[in-house]
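Missing here is one protein chain; the remaining ones are kept as they sit in the complex.
Each chain carries a letter (A, B and C) given by its place in the written order, and its residues are counted from 1.
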Amino acid sequence: MAEIRCPMCSTLNQADAASCKLCGARLKPTGRLGTPSEEPGPEMRLPATGELPPWLARLRKDVTGRGQVPAEVPPEETPEPPSEESPDWLGGLRPADSEEEGPPEGEVPDWLAEAAPAAPATPAEPAEQGEGPVPDWLVRIRAKAQADTPAEEPADTPSAPAPTVEPTPPPTAAQPPASPPELAAEPTLGLPDWLLAARPDEAPRKAEAETPGEPSWLKEAGLDSSPELPHVQALIFEGDAPRTPVSDADVGPISVEVPDWMTELKAPPAPPPEGRPNLAPATLPAWLEAMRPVDTFRSVVEIEPEDDQTVEAAGPLAGLRGVLLAEPVMAMPRTPTAGGGRLEVTERQFAQAELLHRLVEEEQREAKPRPQARPRPPLLRWLVSVVLFVAAAVPTFAGGPAFPLPRLQPRELDVLASIVDGAPAGQPILLVFDYEAGYAGELEAVASPLIDHLLGRGLPLATLSTRPTGPPLAERLVAQVAARHGAVRNQDFVHLGYLSGGPTAVQLFAAAPTQAVFRGYLGPGGSPWLQPMLLNVHSLSDFGLVVVLTTGTEIARTWTEQTQPWLGGRPLVMVLSAGAEPLVRPYYEALQPKVQGILSGLPAAVSYELRLGQPGPAESRWNAFGLGLTAVEVFLIAGLLYGAAAWLLRGSRR
Amino acid sequence: MRSGLHYLWTALAILFGVLVLSGYVLAVPSLQSIRSLLMQWAVVLSAAALLLGLVNMLSVHWNKVGAQEKGWPYSALLLLSLLGTFILGLVFGPDSAILTALFNDIQQPVEASLVALLAITLTVAGFRLVARRRNAASVVFAVSALIVLLGTGPWLIGGDGSWFLTMGELRAWWSQVWAAGAARGLLLGVALGATVTGLRVLLGSDRPYGD
Amino acid sequence: MTNEALLELVGTAVAALLTIMVLSYALGDNAFFRLAAYLFIGVAAGYAGAVAWHDVLQPRLVAPLLSAGPAIIQDSSQLTQVVAPILLVILLLSKVSPTMGRLGGLPVALMVGVGAGVVVGGAITGTLLPQTVAAMDSLNPAVVAPQTGETGIERLVNVLIVLLGTLSTLSYFRLTGKRDQPDAARYGTRPLRTPVGVISIPWPILPFLGEMFIALTFGVMFAGALAAVILVLIERLQFLAGAANVILGGLLPAP
Partner (left out) sequence: MTVQDGLTIGVVVGLAVALVALTLAERRWPTTLRRVAAFEALDAAIERAVEAGERVHLSLGTGSLIGSDCAPALAGATALAKIAEATAMSDRPVVASAGDGALAVLAQDALRGAYARTGAKDHYRATTGRMLGPTPFSYAAALPVILSSEKVSVHLLTGSFGAEGALAAEMGERQKAYVLAGSDQVQTQALFFTTAEHTLVGEEVFVTGAYLQGSGMQRASLRLQDGLRLALAAAIVIGTLLRTLGVGL
């Protein structure tokens, strides 16, 4: 492929371009550990892959208790920890007192003590002198790391991208590592702590060590953005970190996201984990910045593609790939100063401190947490349900109250009846059943007098539907009415079946009915067009009348417009759900009507039944319909009154 | 990363769209038949996509059952009923007695009951709207709905009187004249939006397909 | 009781039970509702799949292919009618596999293209032109409306109301704003001096009227929809009553 896509702005660039032509973001991975001469790149970008590394996702899941997309959780993993443990250190937070210092030596996990004998586990001091410029310790780290590791590392081992060192003063006066050289010398330095924790024998011991020795000085972290911020102790966190089997796929670089545990940290009294409560869903994580203009879109840590990741050459993790290296995180824009205290700080601690710092910094931007809506019983819904059920049921079961039947026939009913009476004898009538099965209750009541009328005249019927569920609905209704007239299926009425393709197919059918429908429904087999009553039908205009039964205005419009050219002057009649009528009526009332007859709503259907002198389903629902609508009207009026009263009350209070 | 294929699909989508569109507006027989052919293909594809959708449903619920996720028994029920109905349908055909029974005794009643639930939903929503959103529009909305409802249904009291007849006429006037204008305006607006959306696809700007 | 009658009885009982289970959603989401819903979704999906096979894929693709056999590739009309769609369907189905899925872009592009073509053609020829032309109604009082029989001033007033509704609704929508005031409201208020004093009226008036007309129209449609669904609710309850009758009648021996 000749082009690559900028991870920042998605612009296509030449494959060999070093930076994006639009936004200037670097397109190539930056330097490697093995090339120390390379200066830290000025760019800090969003991870090229941009994804939340699975381990972090799991971490978050564990801490927050929120599940991940199921498929992403490897089955063998049994992540345990966190919800119980993370709270521990959170819960232990209390205001630090200025004398209080970092964790006592004894609390440094043994393995770390072993691993870094040179690094005294010195407590950090809440020092104020944080504004030192370029961290020369970092330079030393590099030198040392280079000196120490290269021999063991394959020459081509990719490493973390050269990180950025910005001479800007760190926002917090925190004291990171006091003795960088030793840190750098430590082979485990570049490893995420949780990886180390994965060492089977040491993990338990560490866990033990942690819990009691809650670093109380940490507490302050939750309270303000005081200089202690960076003292977040990663070691403790290790207990929470998922001790997953390390696989290269799982080892992700540090994400730029603020994990949820950080968010939790914010809540002044550390919330109990089980509650998982009212977390202010507030702080804008950096990745969300992606939705903002490009400049704010940069992350602090650059993450390389997986295959570029370092294969650890030394130490217990030798052979593992993708383990975190110290540099990128260490080199985050901050300036360590030589503080009075010295603290063993891992890159995880750094990362956490950085996150915490950002969090605090961004606090201004916080949205208010959504007030947790207390679930209230839906009294209104219950009331409406009961009233409507009763209103609909009483006339059904008790027979009353009796509503007066409509006396006047709507004008359009006369028009419709004369269309039916004028339909040429012997020519089949096309009935299109285009409604959802759910509306059968309404449309069957409305359409049955019309079908009654048609069958009463002895007209043969052919049904069709553009919905898969249409044919059985047609059979339900037509067979029911036909029983009264002694009409027989496949003799007096035929089901053409399902016209596939939905609205698109209407035009195909209108143009050539016999080529659009292949097999009927409940027919004797073979093409439905071979039925005697359809033998003379070759085009749409061979039907004496087209009736469309539908709930949807779209369907009604489709049939109106698509069939117009092929109707050959045959009338088109719409049987509509009450809701669809207002939008179809313009076609009926136009100066050149495209719809010649319309039948809609229960009152019209009852009038039709009265006209035919044949009480049917419409009439049987009349009383319930009346009572139901009355109930709805009462609710609407009550709503209006309630609204008006509330408005007046508020007005008077003012 | 976008591949050359993506551009090919874009070009083809534009081509197909333009062919279909010109079949609409040009009365050239060859164009018409190309359009009709393309639409038939689309119909077949749409049916095949339905099967793909079924596979998608099956896999989603299969995973749920496999992982014993919360609510997995429902998913198991769905799997059973889906596969059962589908296989019965394949073997006996959709117009067999068994499928008709499944339709009439399961699908239709449930669907109708869902529509019946709408009655409650809409009544509650209507009440809430006028009770809470106190502005001119919601008052007009409620009054308008009331006019139509009162003019539609029978009245227990005075159902034979002149008031009722007047209400019926008011309803007709209201819904056929007063509402017709805005309905047309809304329809025109929707058609405008649909046209422009379709044009964006035909111009290759919106490419919701492929990668 | 015959087998058939028994089956029908069972069917009615199942339908009634499912109806009650679904209606229970009115009180709140519950296990009964979900059971019924999932059963329903499965049946509806299986049914739709069976119809798609029996009414589309089988008659249009499989049957011609089987009847023609390998010779089908020599028949040019069959090539376009049968072979090409079969290939497209295979490409589409290949989307199931992640590696092969890329070629599945072709059938999707075809459907999107066809859809876009249909939309543009349909919207212009189906709505934009005819509705615009229909909106141009004569204001001549002598014209008679064919279906409603209105004449004279009555019709003129009606036509004017419709025209006002259409124009004000169109004026209500505005998607772009002035650069310096993107959040300007559609209309504000302005004091108007009247004999009874100064009152504030919405201004510009047309978008305000548009909003009112839209609310009015929504009210009409809402009422129509309510009338429809109330009827369905009634039908459900009547069905339940009937089912109770049938079931009780079927279970209890006739006296």
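Just so we're on the same page, a residue touches a chain if its C-beta (ideal position, glycine included) is under 8 Å from a C-beta of that chain, and two chains touch if they have at least 3 such contacts.
In this text, all values refer to a predicted model and were calculated from it rather than measured experimentally.
By the touch rule given at the top, the unshown chain touches A, B, C in the complete complex. Among A:508, A:549 or A:580, the one in contact with the hidden chain is A:580. Interface note for the absent chain: among B:11, B:25 or B:136, the touching residue is B:25. The chain not shown here is touched by just one of B:34, B:52 or B:65, and that residue is B:52. Within chain B, the residues in touch with the undisplayed chain are 1-2, 21, 24-27, 39, 42-43, 45-46, 48-54, 56-57, 59-60, 63, 69-71, 74, 110-111, 114-115, 117-118, 121-122, 125-126, 128-129, 141, 183, 185-190, 192-203, 205-211.
Mapped onto chain A, the interface with the missing chain covers residues 5, 7, 10, 47-52, 57, 60-61, 64, 66, 68-69, 71, 257, 260, 263, 279, 281-285, 287-288, 290-291, 367, 370, 373, 436-438, 467-469, 501-504, 551-554, 558, 579-580, 583.
Chain C meets the missing chain through residues 29, 33-34, 37-38, 40-41, 44-45, 48-49, 92, 95, 104-105, 108, 111-112, 114-116, 118-126, 128-129, 132-133, 135-140, 163, 166-167, 169-179, 182-184, 214-215, 217-222, 224-225, 228-229.
By our rule, only the chains that are shown with their structure count from here on.
Counting C-beta pairs in contact, the chain pair with the largest number is B-C. Centre to centre, using the average C-alpha position, chain A and chain B are separated by 21 Å.
The mean-CA centres of chain B and chain C are about 4 angstrom from one another, to the nearest whole unit. Rounded to whole angstrom, the centroid-to-centroid distance between chain A and chain C, based on C-alpha atoms, equals 24 Å. Of all residues in chain C, those touching 2 or more other chains are 23, 26, 44, 47-48, 51-52, 54-56, 60, 114, 118, 125-127, 134, 148, 217, 220-221, 224-227, 229-230, 232-233, 235-236, listed in ascending order.
Across the assembly, chain A contributes residues 381, 385, 388, 438-441, 468-469, 497-498, 500, 504, 578, 581-583, 586, 589, 601, 625, 628-629, 632 that each touch 2 or more other chains.
Interface of chain B with chain A (complex): residues 1-3, 36, 39-40, 42-43, 46-47, 63, 67, 69, 94-95, 100, 103-104, 107-108, 111-116, 119-120, 123-124, 126-132, 134, 138-139, 142-143, 145-146, 149-150, 152-156, 159-160, 165, 168, 175-176, 179-180, 183-184, 187. Against chain A, the residues of chain C that register as touching in their complex are 23, 26-28, 44, 47-48, 51-52, 54-56, 59-60, 114, 118, 125-127, 130, 134, 137, 143, 145-148, 217, 220-221, 224-238, 241. Residues of chain B that touch chain C in their complex: 3, 5-6, 9-10, 12-21, 23-25, 35, 37-52, 54-55, 57, 71, 74-75, 77-90, 93-94, 99, 101-120, 122-123, 126, 136-138, 140-149, 152-153, 173-192, 194-195, 197-199, 201-202, 208-211.
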